[in-house]
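Quick notes on the structure that follows.
We show some of the complex, not the whole, and keep each chain where it was.
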Amino acid sequence: MKYLVHMDVNIPRDLPAEERSDLVAREKEYSQQLQREGKWPQIWRVVGQYANYSIFDVDSHDELHQLLQGLPLFPFIDIQVTPLAVHPSDVKA
Amino acid sequence: MKYLVHMDVNIPRDLPAEERSDLVAREKEYSQQLQREGKWPQIWRVVGQYANYSIFDVDSHDELHQLLQGLPLFPFIDIQVTPLAVHPSDVKA
Amino acid sequence: MKYLVHMDVNIPRDLPAEERSDLVAREKEYSQQLQREGKWPQIWRVVGQYANYSIFDVDSHDELHQLLQGLPLFPFIDIQVTPLAVHPSDVKA
């Protein structure tokens, strides 16, 4: 089941540099692990912003919430979720 | 080059039924042709709405505008375009 | 899987009275059938508006979209869908 997820990241300036770089590194690792598992099949940078649009492919709302809540940067991300259905014109459906 | 495109469709009620079904059929054919050519690689239905989120993959803004303007339902679609860049965490990039 | 669905109904004034009452009657029947099947467990009227908030309980985004698209008044309803996960404080979860 697909979801369009918009993530807008705002890391506080007063976060210690080391903590920040550690969080960013763990965020990348976490994201790439989910990408490899097929649960986060696509991620794009929104041009000019510290933000992304992503496609998630999971079995339930609960699973998606667990994955998003587990993001190392979760406390600093404003997340909007849009459920996506199969489109009747989709040639791959 | 990728773009996230949101299309919100509002076909006027007073459009003759035949014209409407003809436009919708041509819209589907047009979309599927572009999907097969790889220029419109993804399309999803927004749940509960006569709307879609799509990914377009084209060479330029001008090409994208020509493709969108050519949609048979173009006069009845409110379109929003977001340019997407490669994300540094994308495992496929 | 639960979804909060907001429906804002705007039936055009120029719809013939008979067609209108027929649609409204079929809408009610359709809704009550889904309520009895457990797919539309709750529906409330938004005070002062021809609108409702509803809870849907279905297996997938696709199923929800099919149900909503099947509403007899669908062309006249503005629908917003919010996916709901289990809350960690829910005593019934």
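Labels A, B and C are assigned to the chains in the order they are written; within every chain, residues are numbered from 1.
By definition in this document, a residue touches a chain if its C-beta (ideal position, glycine included) is under 8 Å from a C-beta of that chain, and two chains touch if they have at least 3 such contacts.
Note that the structure is predicted; figures quoted are calculated from it, not measured.
Colleague: Can you report how many copies the full complex contains, not just the 3 shown in place?
Modeller: Every protein chain is the same sequence, and there are 10 of them overall.
The rule is short, and it goes like this: only the chains that are shown with their structure count from here on.
Colleague: Given that chain A and chain B are copies and touch, would you call their interface same or different according to whether over half of its residue numbers are shared?
Modeller: Because over half of the interface numbers appear in both copies, chain B and chain A meet with the same residues.
Colleague: Quick one: chain B and chain C, Cα centre-to-centre, how many Å?
Modeller: 27
Colleague: Go ahead and note the Å separation of the Cα centroids belonging to chain A and chain B.
Modeller: Computed value for the inter-centroid distance: 23 Å.
Colleague: Counting only residues that touch at least two other chains, what does the list for chain A look like?
Modeller: Residues 2, 83-86.
Colleague: Under the definition above, what is the set of chain C residues touching chain B in their complex?
Modeller: Contact set of chain C toward chain B: 3, 5, 12, 61, 64-65, 68, 75, 79-81.
Colleague: Once bound in the complex, which stretches of chain A touch chain B?
Modeller: These residues of chain A touch chain B: 2, 4, 27-28, 31-32, 35-36, 42-47, 52-53, 82-92.
Colleague: Spell out the part of chain C that touches chain A in their complex, as residue ranges.
Modeller: Against chain A, chain C makes touches at 1-3, 60-62, 64-65, 81, 83-86.
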